[in-house]
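Up next, chain A:
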Amino acid sequence: MRGHVMRGDVMISNEMIQIENLNRTFHHAGNEVPVLKEINLDIQEGACVILKGVSGSGKTTLLSLIAGLDKPSSGKVLIEGEPISKLPDLFASELRAKKIGMIFQHFNLFDHLNVSENVTIPLIPSGLTMKEIEQKVDVALNLANISHKKETEASRLSGGEKQRTAIARALVAGPNIILCDEPTANLDRDNSLLFIEILKDLHALGKTIVIATHDPLFDTLSFESTIVPMFDGRIV
Partner candidate 1 sequence: MKKILPLLVIFVILGIAAVIFISVAKNEQPVTIVKGNTAKKPLPFKVNFTNDPHCKMLITEKRNSSQAVAPDGRTWFFDDPACMVLWLDHKKWEKNATLWIYSIDTKRWIDARKAWYGRTDKTAMHYGFGAREHKTEDSIDFVTMRLYVFRGEHLGNPKIRKMLLGK
Partner candidate 2 sequence: MNEVLFSNEVIVYLLAESILFVLLLVALVVSLKVMFKWDFEKFTPYQFALERQAYLVSTIILLVFAMKFLLIVYFIFSIDALSLIVPGAMCAAGVITANEYGSFLLILKLIILLFLTLWLYVHFYDMHTKNHRWFKEKSWLFSFIFLLILLEFGLDFAYFSDINIHQPVSCCSALFGQLEGANPLPFGLNITFLLVLYYLLYALVMLSIKTKQTVLYIVSNILFIYIAYYAVVYFFGTYVYQLPTHKCPFCMFQVEYLYVGYLLWGSLFLGTYMGLSNAITTLWLKQSHDASQKSVLYLLSFFVLACTAYVAVYYIKNGVLL
């Protein structure tokens, strides 16, 4: 049975992300604007899913709902069986901090901080000692191939280096899920290909990856991935 694992007599799903009948409607100037309509999607552990669609198809909104940054109008979003769409902010933040890493289109780094400091930030509320934090930061910087720019201020990095810093920041807490929103929109072709290589490494590590993009480079990845086309808030 696709997507299910038996442990003794108990059937346990290995779906990392489950989305059921998800809807999101925004209200603007007295009008209702449905952005997501009846989305149903199961993403298995270790899978790489590309949400493909033009601007306005609802990809970013879907990623926000998966990350728990927004709440749906109706429907379920389950992360490892936990209904993140229903969790109070306190628990949603906790789950997001432990299980989800996000990479944004505009990187969202602190320009006045250096690479190491930017990558450290997610671990500040974790309760770890400084030594433990430094170790995790070093591992993340190596994974993202940006260790050589550790002390460089973020404002002085190139686009590709900023993106790799953002990757390191997304990985530092050791999340199982990586969400990428238009990760190559501000990169040139070479840096985009470098980014895809890093994604390949992350996929090999067993991370579950969801990418929202309209970049054609993601149509033919060299590792196993699933393209989920979206149009007008629906999966087509």
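These made the cut because all candidates are chains of the complex that A comes from, given by their letters.
Keep in mind that, in the parts below, a residue touches a chain if its C-beta (ideal position, glycine included) is under 8 Å from a C-beta of that chain, and two chains touch if they have at least 3 such contacts; residues count from 1.
A quick note: this is a predicted structure, and the numbers were derived from the prediction, not measured.
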From 1 or 2, the one in contact with chain A within this complex: 2
Touch list for chain A against partner candidate 2, complex: 20-21, 23, 71-76, 83, 85-88, 90-91
